[in-house]
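With one protein chain withheld, the remaining protein chains of the complex are depicted in position.
Right, chain A next:
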Amino acid sequence: MENNMFLTLLTFSPVIGLVLLAFIPRAQVGALKLIGILATIPPIIMSLMMYAGFDYTQPGLQYAQNVSWFSIPVDQMAFPVAYQLGVDGLSMPLVLLASIIGFFAAIAGAVFIKKRWKEFFILFMIMLIGMLGVFTSQNLFLFFIFFEMTLIPMFFIMGIWGFEQREKAAMKFLLYNGVGSAIMLIVFVALFMNVWSLSFVEIKEALTNPISPFNIQESPSYITAGTRLGFFIALLIAFAIKMPIAPLHTWMVTAYRESPAPAVLVSSGVLIKIGAYGLLRFNVGFFPEAAQQLAGFLAALGVINIIYGALLALVQKNLKLVLAYSSLSHMGIVLLGVAAMNTVGFQGAIFQMVSHGLVAALLFFIVSVIFERTSTDELSDLGGLAKSMPFLGGIFLTAAMASAGLPGMSGFISEFTAFLGLFKEMPVLAAIGTLGIIFTAVYLLRAVLGTTYGPTPERWLKLADVQPLEALPMIIVLGFIVLIGVYPSVLSEPMQATLQNIVPRIGG
């Protein structure tokens, strides 16, 4: 096993910022903000380097590191826990996504956070480490630890810097996700008990290779289809909370309404993608047969998410809630891509994860800018903002278009591939699902037009347009959105080999 330190450096690079922040006095706000933003740049540079150096043809792990950490004696054996990092085509786009959103959210922090910057950025760095670590870890135990590392700082950020109902939202977030991670932990340990390994690659090999003892009916360590189905369903529940899938989504609505901008950016941009990532990596990767069996169910859940989310988004009177339900709806498309159980569908799912991550972060950033200027996010109070804030109006419309899936943007290619994958397998559900695209266009246009166009009330005439610091990340993110839209190979090629490695096992 090669032992490459690169991913460790990448994952823990925010530590530099953390240490620097700890030594800056809390009164030096400018310095704190500057360090907070600058500290998120090394992960971007390093993940771009990783992207560039990635070998497209190789399906397995790259930049892998494997160091033994400790072992816990259990019964007659030991439970060896290793420190294992690595990326493949599935996790690599998400590492890049996490670092881009990290940078974006840090700027949002500098712009929108109004007190206690030092603590904010320190917590933010811990969360960033967790986010990067979740996608780079190749070991169930490590995955769990990084997963928890995103939860706790998020709880603090929501609870300290949020709006009126912040404490309630933070508690709800913590309990829902706590239940999710508890279920996940049980499955992980139970999995270990069965296959005696914690490494993703080894577990996948053990569970899917037809000649491994776990798959031969006569072998004593054979794992029955029923057990596998049980694991699958338990994991599905855990990730459904995280993702979120209706009806386990209520924490998200409260959280997005009450959280400060950077927390919403991170959550909608990255954290809910962890659920989808887990679904692909663990549910589909480890239990392809069970996934195949439940594909119809997953697709149905996906369609419910899309339609339910879209309908609710349609009737919301609050801009943030429109976007929150829109996120729910868009995660349904990820689910559809997964349910397709073929290369195209998976590709669509990952495309949608990345695309929605960027678009949702951008949209929430825009709403925060509006809220900052007007102190309201009620649709009825807003209107005609384009007159005083033309740049913002333009970006908002563009982002909404990207979200609605306009060709030339990342949303289009994502939805297109996800539905393409599903149409092959379940045309009826796919057809119903496409209704969501129409709804999306309707509710987003309603929201955008309702805020930026129409007559401008007196009180909104003197609003300042977007400042350079706000414009910079918006343009960068929009650049990525367009880049993926016009040149999708930039995303699809690296993941091709990995996905092809998953799919033959499913027989799709």
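Here, a residue touches a chain if its C-beta (ideal position, glycine included) is under 8 Å from a C-beta of that chain, and two chains touch if they have at least 3 such contacts; residues count from 1.
What we mean here is this: contacts and distances are computed from a predicted model.
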item: Options "Peptide/nickel transport system permease protein", "Putative zinc-finger domain-containing protein", "NADH-quinone oxidoreductase subunit N" or "Alkylation response protein AidB-like acyl-CoA dehydrogenase": UniProt name of the undisplayed chain; value: "NADH-quinone oxidoreductase subunit N"
item: Hidden partner chain, touching residue among A:V15, A:L185 or A:L420; value: A:L185
item: Contact with the hidden chain (one of A:V67, A:L175 or A:V315); value: A:L175
item: Selected from A:M127, A:I160 or A:I245 as touching the chain missing from the view; value: A:I160
item: Contact with the hidden chain (one of A:V29, A:I44, A:I152 or A:L449); value: A:I152
item: Those residues of chain A which, in the complete complex, touch the missing chain; value: 69-75, 79, 144-145, 148-149, 152, 155-156, 159-160, 166-167, 170-171, 174-175, 178-179, 182, 185-186, 189-190, 193
